[in-house]
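Got a structure for you, written out below as structure tokens; questions coming shortly.
Note that one protein chain is taken out, while the other chains of the complex remain in position.
Per-chain numbering from 1; labels A, B and C assigned in written order.
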Amino acid sequence: MAVEDFQPRMVGFLCNWCSYAGADMAGTSRMSYPPNIRIIRVPCSGRVDPLLIVKAFQQGADGVLVAGCHPGDCHYVEGNYYARRRLALFRLLLEFIGIDPRRLCVEWVSAVEGKRFSQVVTSFTEELVRLGPRSEVQVGA
Amino acid sequence: MQQIRDKAKELLTSQAVDCVIGYGRATDGVTSRPLFVYEPEQVEELIFDKTCTHNLTKYLLNRRGKKTGIVVKPCDSRAINVLLNEEEIKRDEVYIIGVVCDGVVETRWNQVGEEKQARCQYCHQHTPVVYDFLVGEPPEESPPAPEDYAAVAEIEAKSLSEREAFWTEHFDRCCRCYACRQVCPGCYCTECFVDRLDPLWVGIRIAPEENRIWHTIRAFHLAGRCAGCNECERVCPMNIPLSLLNRKLVKEVDELFGFQAGLNEEEMQPLGTFKKEEKLGIGE
Amino acid sequence: MTQVISKSDLMVWLGRLSESHTLIAPVNDAEITLFRRVSNVEDIALDFTNTTLSAKEWFFPPTETLFSVERKDGQVELVPAEKMEESVIFGVRPCDALGIALLDRPFLNEPADAIYRRHRDKTILIGLSCREAHPECFCTSMGTAPDDPSNVDVLLTEVADGYIVQAVTEKGKAILPQDLLKESDVTPPSPPSLSTVSVEGIEDAMLRNFDSIYWERLADRCLHCNLCAYVCPACYCFDVRDYNDKGKIQRVRSWESCQSPGFTTIAGGYDRRAGKGPHLRQRFSHKLLYFPREFGSAACTGCGRCVKVCPVNIDIREVIADVQNLGGKSGQ
Partner (left out) sequence: MARIGVFICHCGTNIGGVVDIPRVLEAAKEMPQVVFVDGNKYTCSEPGQASVREAIIENQLDKVVIGSCSPRMHERTFRNTVASAGLNPYLLEIANLREHCSWVHGYDKEEATAKAIELIKMAVAKVSRHEALFPKEAGITKRALVIGGGVAGSQAALDIANAGYEVVLVEREPTIGGRMAQLDKTFPTLDCSACILAPKMVDVGQHPNITLRTYAEVRKVGGFVGNFEVEILQRAKMVDHTKCTGCGTCWDKCPEKVDSEFDLGLGKRTAIYIPFPQAVPPKPVIDTDHCRHIKYRQFMEEGGEGKPPPKCLICEKLCPAEAIDWSQQDEIITEKFGAIVVATGFKTFDYTAYEEFGGGRYPDVITSLQLERLMNAAGPTDGEVVRPSDGAHPKTVVFISCVGSRDERKQRSYCSKVCCMYMAKHAIMLKEHDPDVQCYIFYIDIRAGGKDFDEFARRAQEEYGALYLRGRVSKIYQDCKKLIVLGEDTLMGRPVEIPADLVVLATGIEPSDGAAELAQTINISYDTHNFFVEAHVKLRPVETQMDGIFLAGCCVGPRDIPESVAQGSAAASKVTDLFSQERLVTDPMVAVIDAMKCTGCMLCATICPFNAIDSQTTRDGRIMAVVNESLCKGCGLCTAACRPGAANLRGFTQQQLLAEVTSLWQ
């Protein structure tokens, strides 16, 4: 498939209090971004179980975005700190088994950073287009 | 060896424990196998030699609430700390016969290798980290050799696609016998995620894309908990280099969080804590 | 006089077969040997002692789709599993051949398992006698032998300058490469001798010691992995579940083992064989008691795979001997 007409599929786990609100803010201020992302609302970035991420990749996601409150701003005080450790480590494991770590994007987006959210999604989408489709073996039959 | 037998006899006769878990000779006459000793007269069957590779601590999980004596190598002793930390076993229910060890050899059925196991070559834990009774002389405190991650580095050196091909080829062979899980002291879930029907994380189809989930999460669930006994790899009938996955995480956990599993009982596993100031290359 | 084929001609023959059939033969892979499809006969491993998994996986695969369900304009359609190719399996050891014969009993017993039958009908077995015995081998005790021709279509026996070719069935005769066979008066080497265990009266012994503490003690060591069952040529437990492959629903049959957690757990969570002892006992009871009672012989071929791979050395020969010796002292 030619790179230009490749449309990546991505799942975005957004924490309800910051990043999901940030995505709302992007909407309210009409800051458009590519339509490829499918947003799943979670209470906290710390709620994201790596199982959900591998599952997304196995199903065929080209990329997974996890976004939460900036460190120190977590609505649950510490949730994103745990998420940071868990995902930093998990990304290294993915890389080790041959899944491009750039396909798992972890970002901090606050409730007011609508612009930032649209930038994050835009650049992530572009990144995934650059990386191209994932190989069949990873996605499976 | 005699020390182990004597101690076992003493423990059993004094009824300090009702069973001692140690090593016995396997039916091939050359390798060893786990041995459960209930009667004092049985202790003569206990052995210890370079073939005693099994990590017996797994068996403690079946003996909760029963007083048990157990023979552990230094690597196994770290698993005990992990289990204590996770409150899976109680210290006062376990009598630990620690054995000073400078490495065990590669064994297969009816084959005893000459070479020390790879993990023993970089291991610098020659005395158990926890024990009630120590067998053998603790060696001179040699400056701990730096952990050797050569095998891991070899894979890291590959390109992404090479790594992907490498693992797909291995995961393709996996027949999901779960020997790796069953032998692992860290795997004690009442219901493993892979057996779970709802949510259905891993499908029944034994195929690379399903097996990949199994192996990825199996390894990740052991992140910061694996003390590196390599039993998973030893028991794998399909020769899947599982220790690479575990070692990779051991390496990263050490580098990112400066943590090594099971060195003491108290320290919280790295995914159960955090540092506010750390960045870990995320969100920057 | 016997018919002999030279080593080089064997390759030629296999080459031919690989064109007319799907050729399945032992292949070395990551220091283990497995039956794999081969397109290039060079890949075939001839020096193998025995494969890690038996030929069972080509009749009763680890995973196979029984049928798939498709949604067509509001209607649901059942699509049968894709047709199987005509295939030849080369290098089947007599023990594995016996294993297949054992599988036939439950699977072909009417009503026969259609899919298994298809596999059988479409597959020709070329057996290979064993030159050497291994410490774990005890096939002679289980009613076969290193040079036993029964249960294969063609049996090859290695001799100095090639292989003695012995057509056993019509199917076998049909594929013989007459042009490559030479008459020879070479005599087959005497089969190696191997370890034995007495299964005489084992059913009775199993029955008498059903409640023996022996099983609990044995289970102390057992890790309850599925290894022994998966490498066993005669184990045939399976699980059937629906598999949702991104919207395409398939009914899938996969290997299962009596050792896996909750094997006999029924709705409501009751497990008839709860506990490690009964769990492990089931394996041996099935092989040495239930199967013989139903199908006339033990569900074990003496291939010794389980002995070889068991991480904690649960050795079926030892178990048989122990149970025999326990005598009537059951329950003590």
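Please note the rule applied: contacts are C-beta pairs under 8 Å (C-beta built on N, C-alpha and C of every residue); 3 or more make two chains touch, one makes a residue touch a chain.
These numbers come from a predicted model, not from an experiment.
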In the intact complex, which of the presented chains make contact with the chain not displayed? A, B, C
Absent-chain interface as seen on subunit A, which is shown: 9, 11, 16, 20-21, 23-24, 26-28, 30-33, 35, 38-44, 46-49, 51-52, 55-56, 59-61, 75-79, 82-83, 86, 118
Over the whole complex, note the residues of subunit C touching the chain we left out. 244, 246-247
Missing-chain contacts on subunit B, rising order, are 64-65, 86-88, 188-193, 196, 198-201, 221, 268-269, 271-273
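Basically, only the chains that are shown with their structure count from here on.
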So which chain ends up closest to the centre of the protein, judged by Cα positions averaged per chain? B
Centroid spacing, where centroids are CA-atom means, of subunit B and subunit C in whole angstrom: 32
Chain-centre distance (mean CA atoms) for subunit A and subunit B, in whole Å, is 34
By the touch definition above, subunit B meets two or more other chains at residues 207
By residue number and range, which residues of subunit C touch two or more other chains? 245
Could you pull out which subunit A residues touch subunit B in their complex? 50-51, 54-55, 58, 70-72, 78, 81-82, 84-90, 92-100, 106-108, 135, 137-141
Touching residues (chain side subunit B, partner subunit A) in the complex: 155-156, 160-168, 193, 201, 207-210, 212-213, 215-217, 219-220, 223, 244-245, 248-249, 252-253, 256-257, 270-271, 274-276, 278, 280-283
In the complex, subunit C touches subunit B at residues 29-32, 34, 52-53, 62-63, 134-136, 217, 220-221, 223-227, 229-231, 239, 241, 243-245, 250, 252, 254-255, 257, 260-262, 276, 307-309, 311-313, 315, 317-318
